[in-house]
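Removed from the display is one protein chain of the complex; every other protein chain stays in position.
Up next is subunit A:
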Amino acid sequence: MRDDRLADIIAAHHNREGALLPILNDVQAAFGCVDEDTVRALAAALNLSRAEVHGVVSFYHDYKAKADPRPVLKLCRAEACQARGVEALVAEAERAAGERVHIETVYCLGLCAIGPAAMTNGQVHARLDGDRLATLIEAL
């Protein structure tokens, strides 16, 4: 079934120029990772070497080698959120997350006047303080 889905994704983008990134984005979204087997399959399908595909996969922060089943909270820790005090929230957030939730650092969600900001499941949250962040993490 997984192979079918991969074949569908490849077929959906195959005729586009520069198809690799759109394919990888869909693969990451569907499987939560771009693993070694997928790299082989993509290299064969797109007539690229495995090294080329691996080079692309390992370059971009969004592609993970292994799927992480935990829910993710993306916390912005760029300058604007730093100026609004995000660093003071990090330790507490990590305590609230424990091993259950993965807190991923991102640099900028474009909510720079209303930080600290975070994203969960595509939803954005702003004006976070310790309590609100802990509530968000617990709700995941």
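By our rule, a residue touches a chain if its C-beta (ideal position, glycine included) is under 8 Å from a C-beta of that chain, and two chains touch if they have at least 3 such contacts; residues count from 1.
Throughout what follows, contacts and distances are computed from a predicted model.
As a check of understanding, state which of "Cell shape-determining protein MreC", "Extracellular solute-binding protein", "Tripartite tricarboxylate transporter TctB family protein" or "Formate dehydrogenase iron-sulfur subunit" is the UniProt name of the chain not shown.
Options "Cell shape-determining protein MreC", "Extracellular solute-binding protein", "Tripartite tricarboxylate transporter TctB family protein" or "Formate dehydrogenase iron-sulfur subunit" narrow down to "Formate dehydrogenase iron-sulfur subunit" for the missing chain.
Of the residues listed, A:69, A:98 or A:122, which one is in contact with the missing chain?
A:122
If you put the missing chain back, which residues of subunit A would it touch?
17-22, 24-25, 28, 52, 55-56, 59-63, 74, 78-84, 106-115, 117, 119, 122-127
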